[in-house]
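Of the protein chains in this complex, one is absent; all others appear in place.
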Amino acid sequence: GSGSPSSPGGAASSGGAAGGTDLTKVSVGVIPIVDCAPIYLGDKQGFFKDEGLQLDIQQATGGAAIVPGVVSGSFDFAFSNLISVMVAKDKGLDLKFVANGASTTGETGKDVGGVVVPAGSSIKSAKDLAGKTVSVNNLSNIGDTTIKSAVEKDGGDPASVKFVEVAFPDAPAALANKQVDAAWILEPFMSKAVADGGTVVSWNFVEMSPKLDIAGYFTKSDTVKSKPELTQKFTRAMNKSLEYAQAHPQEVRDIVGTYTKIDEASRSKMTLTHWTVNFDKDAFKTLGDAAAKYGTLSKAPNAGDLLP
Amino acid sequence: MQPDPTTAMLSVRGLKKVYQTDGGDIEAVRNLTFDLRAGELACLVGPSGSGKTTLLKCISGLMAPTAGEVLLDGKRVSGPPKKMAVVFQEYGRSLFPWMRVRENVELPLKNQGVPKGERDKLVDEALEAVGLAHVPRSYPWQLSGGMQQRVAIARAIAYQPEVLLMDEPFAAVDAQTRADLEDLIRTVWKKLGITVLFVTHDIDESVYLGERVIILSSSPTVVQEDIVIDLPVERDQLETRSLPRFTELRHHVYEQIQLAKKGHRPAAAGTGPETLTRS
Amino acid sequence: MQPDPTTAMLSVRGLKKVYQTDGGDIEAVRNLTFDLRAGELACLVGPSGSGKTTLLKCISGLMAPTAGEVLLDGKRVSGPPKKMAVVFQEYGRSLFPWMRVRENVELPLKNQGVPKGERDKLVDEALEAVGLAHVPRSYPWQLSGGMQQRVAIARAIAYQPEVLLMDEPFAAVDAQTRADLEDLIRTVWKKLGITVLFVTHDIDESVYLGERVIILSSSPTVVQEDIVIDLPVERDQLETRSLPRFTELRHHVYEQIQLAKKGHRPAAAGTGPETLTRS
Amino acid sequence: MKILKTLGFVLALPVLLVLLWWASTLGAVNFFVPTPAALFAKFGEVWFGPRFVTDVLPSLGRLLVGVVAAIIIGVVGGVLIGSVKWLRALLEPTLEFFRAIPPPVLVPVLILLMGITDSMKVAVIISGCVWPVLLNTIEGVRAVDGVLSDSAHTYGINGWARVRYLVLPSASPQIMAGVRQSLSLGLILMVISEMFASSSGLGFTIVQFQRSFAIPEMWSGIVVLGLLGVAMSFIFQWAERNILRWYHGQKEVENAA
Partner (left out) sequence: MSADALASGGPVSTTGRDRRRVRKSPVKQLLGLAGIIGFLGTWELIPRLGIINERFLPPASEVIAALVRDFGLTAFWISVGETMTAWFLGLVIAVVLAVLLGFIIGSSDFLRKATNSTVEFLRPIPSVALIPLAVLLFGIKIESSLMLITYAAFWQVLIQVLYGVADIDMVANNTARTYGLGRMARIRYVVFPTALPYLMTGVRLAATVALVLAITAELVIGSPGLGHEIALAQSGGAISGMYALVLATGLIGVLINSLMRLIEKKTLSWHSSVRSEVIV
């Protein structure tokens, strides 16, 4: 069953009431990373309460539990990167995004993730990655898809890049110990790797599209159809949160400290994710086409089916 | 004398047991036929490896015979019968190491649902009788070999069985204790009127103890001889043993065993106990 | 006669053993002192639970005494000495169940590095001597109790020890085999000139077999009496046992054990064997 | 006849369970629980191809090396620790410490120490499989029968001979119990070792299927694991029958009738 037993109609009218007794409970599965800061901020700011929603944020540690959680109804909504949801859709799970989650900053040299090589590496640009071992957190996902595309754009052979799975926290060590030739790392670990003397040779998100959206909040298509009001309320609150987060970077850096163990120093130095309300359909298509081309998906996804 | 299955408490008929091993079959028992009347006390003697333990295992229903059958009270034995107690030759392994002496003796009674008061009495009496009243709280492995064996005997006596099978139960105890235990068995036998089959290697003991001695041939085994011991029912360690008849019987059994060891076998399988003519 | 440690092969002096258990301490052996000269064959008798097994374990260095010491050839025993063989009372558990009869007997020799040819000869002879030449490829648990015990004896004999300790080694074999084994032990003893300490419960056996009989009191144990058996060295089952001197000695030992059982203890701990004055 | 009977024992329950599963998937369709038909269809497609050589075989190789190494380490260590009292006292807490550390946490450290190599994966397998063998060996060694041990002592069977002729055979029933545990743990750890810093292998493939929601494929991988488990276990049981012939013989003396 779904996690919203009380009538959604009643909740809508009681707008800003702080009583909370007639709030609709909504459980949202998130991952404890910087990208999810807006929902925490929005909760704190009362955006969800304003919509009559009582947020129950549940931290799943990795992606493994997110989609089954949504499918089984444990989560009403959940946060995931685009490719994961595309893959699930591709395999026949009827999912749909209801809000944007995180996007690239669009600035080469100042993005949330990139391919890092150790000091003195012969790899100078994306095309040099051909034939080399590159670590990503998960295979057949957004990392290798965007990197392959970057290599191809730069004139290298994307098929010859050898990817291995190394979790982001372990990647700087793997890189320093020369266990991989290059590592795809996200913040806050990327700043650390760069501080160690690493160089970013590819800003793979930006290189795919400066407007690329990376992750979003999704639910079952069923939910969208059967509880349109609930979905709309969540979307509205979420969008407000995204805008608020984008506008208040310091508050983001602070709130990240409450649900992750990233230390003060790293938090203040790291590059922040870009948050925006609307999905960029073109970037979405580019990503989907690339995923289909490199075999992650069986066919290019239809943006209309997936995006709100 | 033909055996009469109707009055027999225990009938062994045409019993044969062949062990199957990697190295081929071993015929332990070839053909055993004999009867025990209710309330009879018989001793079983025979060379080492002649199949006495095997026979006891078949009688107690622990092992299925290869051929032939065992009848208890007219019913064919197919599993361990009720009210039968067995004292095994490997006394050390037949006690439960995780239970104290008292608990070992008590277990079968408890399992039978004998009420606490009566149980305690029976256990105390049995331990007293075998001279172990002072160690009820020891574990079996804290006892000497002879003491362990006596615990097994106490357990069998406390159980108050109708049929008692004992496999060399006094092998590990000293001469004096042995004499006491012999008298104990006869007392219990007379008091409860039970049927006893007693395996021993001691010829004196078999004659002193039994009302009848069954002598087995060496393997593959048949009944070599079956003798009635016509000594008075009241026996005394010193007196009985010094009777001329005792010496006579003793001698006879000894000779038969000698023959059995040499591989001599009786013309026909024994069919019933024969009374040795007085010489 | 004062024991003389310089000529003694085995000296037990002031041996005391207390077992510590949950239920308090058990003083199994209080104070044992005696000597065995090299090449002596002594029998040890005593009531059940008097500490014979305990004593043997101390002598073989398997257990540290609580007080006192054991000297072998003048050296204090602290672990199992070389060239000593022990036949345990629990024969069933002293054989390796994962080895066949032959391997069981062979193992100690193999371990000593005795060459194959000689080893085979020793093993064959020993198995032959105990009457088990026909079952070398059986596993111990495929044998009868008496046969298992004989395997353990064969193993000890094949080992050709200088000191042989045996704990009721014939308890599970029949009278005839027992007689044969008694003679075997005496033959081996004479041939190899070894020192033998033999625990038995059979008074006849102790007198027939030993050159000396050491009688223990009941627990807590001291030496009750130490008797020289002045029978001729060449012994014969029928002849020797019918000698009047045999009956005399036998009677004496029996009386001493009776006393021991009743709790009588000697005025002073025995210090050496005394010759029983001929009556 | 005998073969038929054995086959019956092997197959009866599994067939029954598959039928049950089939019956329960008749009505409701759950995305995460495929029908037997869908699974079997994928099974051939997925595993009888080049994947067998590129993914399955290398994994099996690592598994084999890992399990064998774990058994050797476990038995040798167990005999040492089991027979030397002070060693046991010295090492037990530390060993217990390591035993309690989940392999997924251990992997990063092993990567640091050994790099992203096959030996790292083998080390992960060993790190988990060694415990049942080690603990069982220790217990088995401690439980050697007193009389038997005394017999060996008095015949001067010490040191290596004692281990070879007394300790190992006597502990072998328990060691075997441990080995049997290790085999299936090994399969589990093989999967875990390939969940991190990997790009190929049977475990990796299964995890990859799971992540990409290729659910029938994932279950078919699980079936492969199960079948491997059965195969390994049957080989093991056969070996055990031979190694422990004396033991089973002794135990089955009464069944000989």
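Going in written order, the chains are labelled A, B, C and D, and every chain counts its residues from 1.
Rule of thumb we're sticking to: a contact is a pair of C-beta atoms (placed from the backbone, for glycine too) under 8 Å apart; a residue touches a chain by one contact, two chains touch by 3 or more.
Predicted model only: the values in this text are computed from it and were never measured.
Novice: Which of these touches the unseen chain: D:80, D:112 or D:168?
Specialist: Looking across D:80, D:112 or D:168, the contact with the absent chain belongs to D:112.
Novice: Hey, which of A:49, A:127, A:192 or A:227 is the one touching the hidden chain?
Specialist: A:192
Novice: Based on the whole complex, identify which of D:10, D:37 or D:239 touches the chain you can't see.
Specialist: Candidates D:10, D:37 or D:239; residue touching the omitted chain: D:10.
Novice: For subunit A, which residues lie in contact with the unshown chain of the complex?
Specialist: On the subunit A side, contact with the omitted chain comes from 29, 32-33, 58-62, 64-65, 68-69, 71-72, 74-75, 167-169, 172-173, 176-177, 188-189, 192, 260-263, 266.
Novice: Touching the hidden chain in the full complex, which residues of subunit D are there? Just list them.
Specialist: Interface with the chain not displayed, on the subunit D side: 9-14, 17, 30, 32-33, 85-86, 89-94, 96-105, 108-109, 112-113, 131-132, 135-136, 139, 142-146, 173-174, 176-177, 180-181, 183-188, 191-192, 195, 203, 206-207, 210, 215, 218, 221-222, 225-230, 232-234, 250-251, 253-254.
Novice: Which subunit B residues touch the hidden chain?
Specialist: So the residues of subunit B touching the unseen chain are 57, 60-62, 79-80, 82-86, 88, 90, 93-99, 107-108, 111-112, 139, 141, 155, 159.
We take it that only the chains that are shown with their structure count from here on.
Novice: Quick check: how many Å separate the C-alpha centres of subunit C and subunit D?
Specialist: 49
Novice: Can you compute the centre-to-centre distance for subunit A and subunit D, using the mean CA position of each chain? Integer Å is fine.
Specialist: 39
Novice: Hunt down the residues of subunit C that sit against at least two other chains at once, touch-wise.
Specialist: 90, 93, 142
Novice: Among the residues of subunit A, which ones contact at least 2 other chains?
Specialist: none
Novice: If we count contacts the way the header does, which residues on subunit C are in touch with subunit B in the complex?
Specialist: 19, 21, 23, 26, 45-54, 89-90, 92-93, 137-138, 142-147, 150, 167-168, 171-178, 201-203, 254, 257-258, 261
Novice: If we count contacts the way the header does, which residues on subunit A are in touch with subunit D in the complex?
Specialist: My answer: residues 63-64, 67-68, 71, 84, 87-88, 90-93, 135, 138-141, 162-167, 169-170, 173-174, 177, 179-180, 296.
Novice: Using the touch rule from the top, collect the residues of subunit D that touch subunit A in their complex.
Specialist: 31-32, 108, 111-112, 115-116, 195-199, 204, 208, 210-215
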